[in-house]
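Only a portion of the chains appears, each positioned as in the full assembly.
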Amino acid sequence: MCRFLAYRGEPVFLSDYVCAPSHSLVHQSLHAEEAKTETNGDGFGLGWYGERDTPGLYREIRPAWSDENLKSLCAQVRSRLFFAHVRAATGTSTTRANCHPFASGRHMFMHNGQVGGYGRIKRRIEEMIPDSLYDERLGTGDSEAIFLAALGDGLADAPVETMARTLKRVRRIMSAAAIDEPLRFTAAYTDGESLYVFRWACDAKPPSLYYREVDGGLLVVSEPFDKRREVWTPVPKGCTLVARPGQAVRTACLDEAMARLAA
Amino acid sequence: MCRFLAYRGEPVFLSDYVCAPSHSLVHQSLHAEEAKTETNGDGFGLGWYGERDTPGLYREIRPAWSDENLKSLCAQVRSRLFFAHVRAATGTSTTRANCHPFASGRHMFMHNGQVGGYGRIKRRIEEMIPDSLYDERLGTGDSEAIFLAALGDGLADAPVETMARTLKRVRRIMSAAAIDEPLRFTAAYTDGESLYVFRWACDAKPPSLYYREVDGGLLVVSEPFDKRREVWTPVPKGCTLVARPGQAVRTACLDEAMARLAA
Amino acid sequence: MCRFLAYRGEPVFLSDYVCAPSHSLVHQSLHAEEAKTETNGDGFGLGWYGERDTPGLYREIRPAWSDENLKSLCAQVRSRLFFAHVRAATGTSTTRANCHPFASGRHMFMHNGQVGGYGRIKRRIEEMIPDSLYDERLGTGDSEAIFLAALGDGLADAPVETMARTLKRVRRIMSAAAIDEPLRFTAAYTDGESLYVFRWACDAKPPSLYYREVDGGLLVVSEPFDKRREVWTPVPKGCTLVARPGQAVRTACLDEAMARLAA
C-alpha cells in the first residue's frame, strides 16, 4: 500500500502541499494513519508539469522522510499539475522504475492498491500491454503494467470506460488463476490537462481517498494532510473524480461503467 | 533511536538471530515495540568476526527490511561474534559512514541513544578524538565520535572506566552549552574477544536492553526477538554487561564508575 | 559490456583475486583494457558458495571501485566457487536486479555481451522463459532472461547443448525482427559444482576471455588481472571451458553444438 497526492490548479510550490502541512505526504511516509501500513518507506516519486508537454519525474528508492533532494526540489518547483507518491512495496523490488508516478509521453499515472497474487499472474498482466508500449515498461510492478495496458487500450480518450475495461480484464486473469486476494485500485491519471482519480476495489475496500477544492485548484489525497477533516470530502467507493479544464469537478461512476461491461 | 543485536559464542549463521525470529532485528526495522520510534529505516549495518582479526562490515543506507543483500549475507555468513544494527537517525544524515557498527582495527562499536543538542556541540565532541584517530572519522555522527574518543582514551584496556570517563566528558560539554536534552547511551563494544554492553542515561531513561544465554553463546538485544519474554533478562540501568573469554557473564556497575570520577 | 571473474578450486578469500591484483576486477571497473568500454561502473555483483547449496549474492548499483562493503566482504569471505562481475549497461536500467550474477536455487549465471536490438525484442526474449521460472525474473535485462530460458530448457543437464539451443532461439528472434546488431555472448554458468564458461558471438567478436590454472584451482577472467600475460590462456572463440569435479579442465565446442542444431 502507499499514500499519494495530486494537485491541479493555479501553479503552487510543491512544498506547500507535499512537505509543509503537519501531516504532509512526507510525514505520511513515516506515519500514515489510514493506510494498511503505517510506514511507506520503499521509495517515492514526484511528477510535475512545467513548461513542457511531458512531465518531469523525480523518483528515488530512499524513504521520502530523509531525502534532502525531495525537500529542495519541492521548495523550488512550482507547478499547475503534479503527483506525489510514497511507496509501501507489495512484493516487487525497490527500484526507481517501480516507484510511482509513471509517465509515457504527456501521460502520467500513479496507484495505491494491489493486484492480489500478482507474482503468479505477472506474465498474464504484462500480456495486456500492447507491443507498441512494451518497451516503455521499465519496471517490474503491477501498477506500471496496468497503466501501460490501459493507455494502449484508449485511456486518453475515454478514461473511465477504459479503466473499467482494464480492471475487468485484470479480474478475469485473477479469476482464471483462482486468486482469492483482492484487486484494490485507487489511482490517478492525467494527460497533462485533465485529472481523473479512481477509487475501486473488488471487495469494497479500496484505499482511502479524499479531495478538497482550494483557492484556484483541486487537491486529491490518500488522507487529509491536516486536522481539518471537515474540509475534506471522501471520494465514494466505486467512483472516479473528474477535473477537466473549464468544467466543475464532478464524480463519475466507475462501478456503473464496469456493470455495463459485465452485461 | 535505533535497535541492535550482539552475539558472542559458538559460530552461528547470522540469519538465525538477525532474520529468522518472528520479531527479528529486520522486523524491528519496521515495527520496533520498545523504541522511541517504531520505524528504524535510516540504514543498517552488520559487523562480524570471521577468520581475520578485523571485522567485516556491511552497512547500507536503505532500510533493512527490503535489503536483499542483507538477507543473503546473513544466510551465508557464520560468526562467533557479531553486531547488527538498524538505525533511526537523530539529525545526522543517512550515509553508510553514519551507520553502525563502527570499526577501528580489531575494535567494533555500536550505539543506540542520543547526545542531546549534538548539532550545537558537534565540534566540542569531535575535539575529544585524539589526532591519531581523527583520520578514522569517516562519518559525521555523535556515536562514531564517542567511539573514537573512548578508544583513544583507553577503551580497550579498561572498557567500563574509560566509558564512564568519556560519558562524563560529554556531559560536561553538554552542560557548558546549557543543553537540556538528555544523554542516553545504550551501546556495545568489543575488541574481537570480549564483549561489553553499556546501558546508561543521565535521565534514567536509557534505551531498552536485554540478554539471554543460549546454547554456547550470549545474545544481547534492544528488545526480545520472540514472544518468550521470560527467557530474556533486562540489563539494569546504569550497568554494563561483561562477557570475557573463559569467564561467566557478569554485570559491572557503570554508575559507580561514574560516581568515583565525580568524587 | 562488462568484465567478470570466476573461480573454482580450493577455498580462497575473494579479495585474493577480486581486489588485490594490480589489474583486479575492481580496477577493471574503472580501467578495463580489453573491453568495448573502459568504464564498467553501472553496478557490480558477487556470488559465492559457502556452506549452503545456494549461493550468497551481493549486488549493488554503485560502481565497484568505491564500494567499501565490497572490499570488506571480499576480505572476509572464503569460497571454493565464486563469480564476480562489474557492469557496463547496454540500455537497461541500473538496478540491483539487473546486476550479475543471477541465481536460481543452486544455479548461478553471469554474462558479458549483448543482445543486439534487445529493446525491440524484449517481449520475445522473455517468452522463452517457462512459466515455472517466470516469477524468478526480478530484473528487466537480456542476460537474466537468457539464463532463465536456458535453465528452463535443460541447462543443468546438458549445459553446452542447451546453451547452443538457447542462442539459436535468440538469433532466430533477432532475425525475425531484422536486427543487424550482433549477439555476443561470453558467460559463466555453475550448478554449484561444475563450471561452464562460454565464448561465442554471431559476428566472431565475442568479448575477451582467459583462463589459468592456479594452485588447486581454476581462474577464468575477462582480462588478465596482472602483467604476466604468458600464464593466461585465451578461451578460443566458439568454445566452452568445462571444469567438472574430478576431471581435468577441458574445452568443448559450442560452435559445433550449434552447427548440429542448424543441420
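Per-chain residue numbering starts at 1, and chain names A, B and C are given in the order in which the chains are listed.
Rule of thumb we're sticking to: contacts are C-beta pairs under 8 Å (C-beta built on N, C-alpha and C of every residue); 3 or more make two chains touch, one makes a residue touch a chain.
Everything numeric here is computed off the predicted structure, so don't read it as measured data.
Asks: Total copies in the full assembly, please; the file places 3 of them.
Replies: In total, this homomeric complex is made of 4 copies.
The definition used in the following text is that only the chains that are shown with their structure count from here on.
Asks: Can we say the copies chain A and chain C touch using the same residue numbers, with more than half in common, or are the two sides different?
Replies: Same; most numbers are used by both chain A and chain C.
Asks: Report the inter-centroid distance (CA atoms only) between chain A and chain C in whole Å.
Replies: That pair's centroid distance is 39 Å.
Asks: Could you tell me which residues belong to chain C and also touch two or more other chains?
Replies: 96
Asks: Going by the contact rule set out above, which residues of chain C touch chain A in the complex?
Replies: 93, 95-97, 119-120, 122-123, 131, 134-135, 137-140
Asks: Chain C touches which residues of chain B in the complex?
Replies: 48, 50-52, 54, 56-60, 68-69, 72-73, 75-78, 96
Asks: What part of chain B is in contact with chain A in the complex they form?
Replies: Checking each residue of chain B against chain A gives 30, 38-39, 41-42, 61-63, 66, 68, 89, 93-94.
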